[in-house]
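Here the complex is missing a single protein chain, while all its other protein chains stay put.
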Amino acid sequence: MSKLVPLPDAITRFVPDGASVALGTSLESVIPFAAGHEMVRQNRRDLELVGPISDILFDQLIGAGCVRRVVAAWVGNVSAGLGHNYRRAAEQGVPRAIDVEEHSNLSIGLGLLAGALGVPYLPTRTLLGSDLVSRNPRLEPLEPGLLRVGAIEPDVTILHVQRADDAGHAHAWGNLGVTKEAGLAAESVILTSEEIVPTDVILSDPNRVPLPPHRVRAVCHVPGGAHPSPVQGHYGRDHVAYAAYHRATRDQAGFDAWLREGVLDVPDRAGYLDKVGERWPALRPLVRCPAAPVDYA
Amino acid sequence: MSKLVPLPDAITRFVPDGASVALGTSLESVIPFAAGHEMVRQNRRDLELVGPISDILFDQLIGAGCVRRVVAAWVGNVSAGLGHNYRRAAEQGVPRAIDVEEHSNLSIGLGLLAGALGVPYLPTRTLLGSDLVSRNPRLEPLEPGLLRVGAIEPDVTILHVQRADDAGHAHAWGNLGVTKEAGLAAESVILTSEEIVPTDVILSDPNRVPLPPHRVRAVCHVPGGAHPSPVQGHYGRDHVAYAAYHRATRDQAGFDAWLREGVLDVPDRAGYLDKVGERWPALRPLVRCPAAPVDYA
Amino acid sequence: MAVNAADYTPQELMVVAAAREIRDGEVVFVGMRLPLLAFALAKRTHAPSAIGLFENGLVRDQLPPPGLYTMGDPPNVTGASWATGLVEVMALLQRGDVDLGFIGGAEVDRFGNINTNLIGPPERPTVRLPGSGGGADIACLSKRLVSLMEHAPRRLRERVDFVTSPGYGDGPDWRRRQGLVRGGPSAVITTLGVLRFDDITSEAYLASYHPFTTAEEVAAATGWPLSIPACCAPTPPPTADELRLIREADPDGFWTR
Partner (left out) sequence: MAVNAADYTPQELMVVAAAREIRDGEVVFVGMRLPLLAFALAKRTHAPSAIGLFENGLVRDQLPPPGLYTMGDPPNVTGASWATGLVEVMALLQRGDVDLGFIGGAEVDRFGNINTNLIGPPERPTVRLPGSGGGADIACLSKRLVSLMEHAPRRLRERVDFVTSPGYGDGPDWRRRQGLVRGGPSAVITTLGVLRFDDITSEAYLASYHPFTTAEEVAAATGWPLSIPACCAPTPPPTADELRLIREADPDGFWTR
């Protein structure tokens, strides 16, 4: 039974209003922008977003009014620093007020790991003495020298990967951030993938698989689905897009125009990449860096 | 500065009498038998052995009188069940009495993970109601429905890998058991490797690396170093050797003869493999199973 | 087509009975020996979508290759769906992803508690057994537990010397009192029959006896007064097809002869 579905169907089915959604689990790379944009087009509401550093995807979803709550260590624009929509929402409640559960990268990683391990919390030595502790109910003193980080269990984790088959087997390589933890902690996993390949390709290298395939509920073929963030072996980071976003979204009207042009008026990812124009093919790597061969016999 | 040293030097330097040593971290495969045999030849004493399932390597070290204490979930012979030396030591104190800290696979995995994470313990839902809890001081009730597993921090973890460079970069593939946790929890790591390769080979695929290279203290070139356990891509399991060991070691005299012939009278791994004879080349895989190519550009 | 009792070994019947415990699509903690053969048989018959977990760090949804001696034999890695670590695979167990777990044991008692650690007084054991391995984890954390064991009075005992892998403890509600969030024994498959557990009392009863024995012989080989309900019947024998598939998976008869 194939799990391969169009991205809109996967979002409709597994990301209802009010869902807790983990995104951007590799930090600055393989961010599932296409999936986030589809949530905007479907006018999703009251989402809880979970992720260490989402770069600008969280900022976009916040600006589009999709978000009720953020569980994160950092929300902004990695190229430029601040995220304008995050500031407007958190400072002025525009377009709506959001609740922020503030973490450090390690505390959010450990919260997801607790979820993955099926335990209510994990102990840590980080954040002792930080004001983050008093403002985050998921962080509590445990004993001298230790805090407890409560488990974080998203309803759905969305991952962008280099290749997958239609059964949910996938390969991911590069920096993995909290990908494994978020994928194991969630009730469901949606994969968006640069390539759909035969099952044999994936099974030829089971150490390259980030997650047990039975936890994957939907696989979507979305080439370019992480742009403007990079995908190892496929395309580099589009720094220009980050800078342009920062400039364009200084006020709400600017963001609204950006969203209309870049998301709402775009039917799908192919249409989006057409709008990126000449920058898109220029992001392809010019050289090959093949991994050394490995034999599983 | 090269970390490549002969195996005897690595054992002399990093495995002193009394050391706590993690071995057999992938369970039934890539067990570092050559390193264990070198400990026997150097007449190491009072070791604490740590590992989930060592197959017969722990049994051999116990029979040779090297061992004071075992921290394990299972000690025996995977082909035949019981390990005769383990029984003699635990039941009769022959050749010496040993202390046994009995775990399950998950509790030993979590103990090593706690060590790797630098926390004093991790909570778990396993072993509730098991008599293992009352006999193992590292397992304690934490709150209803949770036990704490105290951190396990070996002095040294010995791993057998498919390939490494002289700086401590390595590639390992196949089932990994508690390899990463044991490697991160230990003060030092010794690698024994089927192949020594240029650094570029390893760096071409950093997701294949099990451990941060700065934690590796010594790299030893030991082809066949895991026999009779298997090494993915290199050789299969020598079932005959396990059965023969089981038959030969039913009494102490039989074990002593086996040890003399198979370990003490053998200068090094090449000499050992000569004694394995025709079975050794027959363990090589007949087909190739190459992993699908991956590009890191 | 069923075959005569003379045409198969007790171990082959145990494999068939174990395979029938697996439902299609289930996530199964497989372990080694007979359960591995049962998993392969189920996948080739009624449960092609079953998923197998191995504590050395493997998940397989493809058929295991024939002739495996251990879960770490290279052919079990080749074609696996996920090659990773022990904690990652056991995290699935702790989270509650595992429908069915298989374990073996040296002793089992009337409440399905299993001992794989030692025989005799714990402080001065007469026999030191290899230990839990993953057995205690699988017994604590899978939704249903099936154990496989030789049937003899010294193995099926009123009370085991040491509870490695908890069954129903001393009866109803014991698991909840220990803090165990799910699970408990579903069946004990022995060389003579299949035991199941009463929903009310949590005590084992004889659900079926193998065709080459009788309910009375099974009771006589059991270390406590074994309950035999009226519905107790012969274990359905292997079909010729099932036997052929088992023998393809264990060509040397290493585990089943």
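Some points to look at:
As written, the chain order gives the labels A, B and C, with residue 1 at the start of each chain.
Basically, a contact is a pair of C-beta atoms (placed from the backbone, for glycine too) under 8 Å apart; a residue touches a chain by one contact, two chains touch by 3 or more.
A quick note: this is a predicted structure, and the numbers were derived from the prediction, not measured.
Interchain touches from the omitted chain, evaluated on the whole complex, reach A, B.
Among A:Val75, A:Ile190, A:Leu259 or A:Leu273, the one in contact with the hidden chain is A:Val75.
Contact with the omitted chain, checked across B:His169, B:Arg217 or B:Arg269, is made by B:His169.
When the whole complex is considered, the residue among B:Leu27, B:Leu47, B:Val119 or B:Val263 that touches the unshown chain is B:Val119. Within the set B:His103, B:Arg148, B:Arg163 or B:Lys180, the residue that contacts the chain not displayed is B:Lys180.
Not every partner is drawn; the one left out touches subunit A at residues 26-29, 52-53, 72-76, 78-79, 81-83, 86-87, 90-91, 102-107, 109-110, 113, 124-132, 135, 144-146, 173-181, 229-233, 236-237, 239, 285, 289. In the full complex, subunit B contacts the hidden chain through residues 1, 116-119, 167, 169, 180, 184, 203, 206-207, 209, 211-215, 296-297.
Convention: only the chains that are shown with their structure count from here on.
Using CA-based centroids throughout, the chain positioned farthest away from subunit A is C.
For the criterion of most C-beta pairs in contact, the winning chain pair is B-C. Among the chains in view, B has its Cα centre nearest the centre of the complete protein Cα set.
Between subunit B and subunit C, the centres computed from C-alpha atoms are 28 Å apart.
In whole angstrom, the spacing between the mean C-alpha positions of subunit A and subunit C is 41.
Within subunit A, the positions touching two or more other chains are listed as 117-119, 207, 296-297. Shared contact sites, meaning residues of subunit C that touch two or more other chains, fall at 58, 74, 77-78, 83-84, 87, 94.
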